[in-house]
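One chain of protein is taken out of this complex; the other chains stay put.
Just so it is clear, A and B label the chains in written order, and each chain counts residues from 1 on its own.
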Amino acid sequence: MRIMRRRLNFMMLFVVILLLAFVSVSSFAAEYPKEKAIRFFNPYGAGGGVDISSRILASAAQPLVDQRIDVICMPGAGGQEAINFVMNQPQDGYTFLVTDYGPLITTALTEKVGYDLSDWKPVFQITEVVPTFFVKADSPIKDVNDWIAKAKAEPNVFSVGHGRYLSVPHLPLIIFEKLTGIKNKHVPTTGGSEALAFVLGGHVDIGASVPSTIGATVKAGQTRALAVCSEERVPSLPDTPTMKELGYDVVLPAWYTIFAYKDVPEDRIEFIQNKFIEALNTESAQSLAGKLNVDLTPYGSEKCQGIYNATIENLKTLLSDLTKK
Amino acid sequence: MDFIFSVLQEAFVPEVIIFAMLGVFLGVTVGAIPGLSGDMAIALLLPFVYKLNPVPALGMLIGIYKGSMFGGAISAISFGVPGTPAAVVTMEDGYPAKKNGYPKKAMLTALYSSVTGDFFSTLLLIFLALPLASVALQFGPVEFFALYVFALLMIALLVQGGIKKGLAAAGIGLFIGCIGMDPVIGTTRLIFGISRLRGGIPLIPLLVGVFAVSELMIQFLKEWYRSRLKKIKELSGLSKESGYDPSKDIMSFKVYLSTLKATLIGSVMGTFVGALPGAGSSLAAYVSYGAARQFSSHPEQFGKGILEGVAAPEAGNSATCGASMIPLLTFGIPGSATAALIGAALIMQGINPGPLVFQENTLIMFSFFVVIFYASVMNLGFGYALIPLYAKIAMVKSRFLFPSVFLFALIGTYASRNSVTDVWILLVAGLLGALLRKGRFPLGPLVLAFIIGPGAEKALRQALLIGGGEWSVLLKSPIAIGFYAISVVSIILLIRFQKKLA
Partner (left out) sequence: MKRFSLNYDLFLSGFITFIGLAGLVYLHFEELSMGAGIGAKLFPQLSLLIMFIFGVLMVVDALDVKHAVAYPEINILSIALFMTLSILYALFLTRIGIITATFLFLLVSFSILAPKGVASLKSSIIYSAFLTFLIWIIFVRIVGIILPQCLLI
């Protein structure tokens, strides 16, 4: 028995050593991007818009890059944990941040954060998310002009459910009200889903959300989209006019973009963005996105930079106006 | 007829059956480990969902959901440590049941009620989805607030021996729930300069900390005390020696029937709450427990190990499995966080959940329904098979068991959101839980207030915003008035009941 016991002990010790060795073995020298897995960090929770879009990209790009691409959700501290994590990783082109402008820009402009907005380099934009105003199908509000007319006649009567405060669907509402001078009751919700639920249930008159959330109900005729806030009409809602068409300069689309932190080498960024562009132009990616009312916008690094800077400027003006109130 | 054949063909392909079984097994296992939850397992498996066909992928995920709703009860009953948030209420009577010598009866009751609740809500999902969803949509801020008020009153029902302690605990829970960004404007409050707390205190670390870590700490210290004194005193321990009499612990159909009322109450409440967008399984469990106690013939035994107190919350939390899919599949609005993840999986398969989902994907969706059904059966089978296995694990020597479960809980909590902050919150919550336990504070009200508080605040403020600042808006809805009426009646009954005891 004693000998058996001793053998067992040695075996366990051996296993322990083996596993220690196993653990410390890292991949041998290889070319970018083959050294280790590429990781996208997402400051939102699993299942949300950013998560799904980045997974679409990751799965389309994996075969082209010939390397694993993982999407990891780190929603802690309102998204700041993901941002801080990416900042503290080695800047070797394997760790990226994928987000919309909320946690990255809005938070930086309203609170103290540990980075400068110029430290972040946009690498690739997956999709554009366009704030959309919608009503229940049988609502007395026929279109945007009707909304304005009725609101002017009786201010503060309509309630608008709009996602979180200062979120992607909320800011255009603020701009719109400033432009037209109408006043509505703002009702913050936890997100597009709740806004949709409240509109369908008749608890708020108008909702503000994004096409991917409401697309299905629009197609089924349960809701009507009044207008979208982008430069051009949105492919998944072809019958919905833009605010610009109707004469109101409310253009504030959001984007889901991949960011690299400051010291990532240029050539690696160039390489990976090309692969991404290729990936999203494939047949499978396009058809999947179409089914889901996601409008793909495979923009490379340069174009993104322009959009990024423009968004920062827009938000700065908007937020400083708000705080003046 | 042809159609029915194709559906059955899709649903009974070996691939689907295997993945559904895998899902249930994973779900029960993950649910049983404190710190890990079904949500986490689903979130982790999302990338794999791509590589599978739609029906097996969905079968696996729904299997995990169902399995985890039952799995949480296993550790709740065996160690007094809830494996998932939804199992917290099961623990109230489940753990005393184990201490009183009938853990097997308790666990089998949990299993049978889980499966019953699950079946019930699945039936409703399949046959009454649309009307139920329409009712669910009637719930706006005003109605939600009334529901939350009603649920908060359940706290009073949950408290035995000391309403003052219970309400103080509720106050603490409410306070903790207020830390972080407020639910309406998003201004950060009460973070005292610690930016890690911006997002508020997340549920899992708090829950696992307050219940599991505190319990483990206490058991660990008891073990230590015992080993130091070298006394074999019977300090209400978990080990084999404490006079366990298997003959008194036999589950039978009669026992199941005796708890049937509670099970059905749980099923109904769970389906109802589960169908409400944003409500969640913990709330369903609490409300089921409270309702079952109201209608029970032995309300004074709740909290002491009565099997009805295990049956009701388990039926309730499992009923959310089918129910939370109702708003998801009718309007694309997920009824719970787990449903949202399943929605994401659907989207990744190119299926857009919403009003057209059946027209666009008829074959897949109907096959999915069949799979949901037989996943329940698998849940029953696996649960039955796994209970003795996990019970054996629970019998492992305390010396090895507690530190290991503690680490699993800690790392599991870390894993759920990849957050170091969560680990610190876990430890602080554990300390808080231990100190409160020492003072004989009931922990249930704390967690309930923490869960419901932010939702109630949001609903109240949204209602006031819609109503333009008029408090009377809260009474403008018949549903809301109904809830307030039930609340008032419950309070009256409670006071009379207390008087009877005095």
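The criterion applied here is as follows: a residue touches a chain if its C-beta (ideal position, glycine included) is under 8 Å from a C-beta of that chain, and two chains touch if they have at least 3 such contacts.
Given the structure is predicted, the values throughout are model-derived calculations rather than measurements.
Residue in contact with the omitted chain (choice from B:Q9, B:S252, B:T362 or B:S404): B:S404. From the options B:K164, B:K392 or B:R496, the residue with contact to the chain not on display is B:K164.
Mapped onto chain B, contacts with the missing chain fall at residues 44, 164-165, 167-168, 170-172, 174-175, 177-178, 182, 184-185, 187, 189-190, 213, 217-218, 220-225, 227, 230, 235, 398-400, 402-404, 406-408, 410-412, 414-415, 418, 420, 423-424, 427, 430-431, 434-441, 449, 453, 456-457, 460-461, 464-465, 469.
Here, only the chains that are shown with their structure count from here on.
Chain A and chain B have CA centres that are 30 Å apart. Contacts from chain A toward chain B in the complex involve residues 45-48, 51-52, 55-56, 58-59, 70-81, 111, 156, 159, 164-166, 185-190, 193-194, 196-198, 200-204, 213, 215-217, 219-220, 222, 287-288, 291-293.
Those residues of chain B lying in contact with chain A across their complex are 43, 46-47, 50, 137-142, 180-181, 183-186, 188, 195-199, 202, 277-278, 327, 331-334, 337, 340-341, 343-344, 347-348, 350-357, 417-419, 421-422, 458, 462, 465-466, 468.
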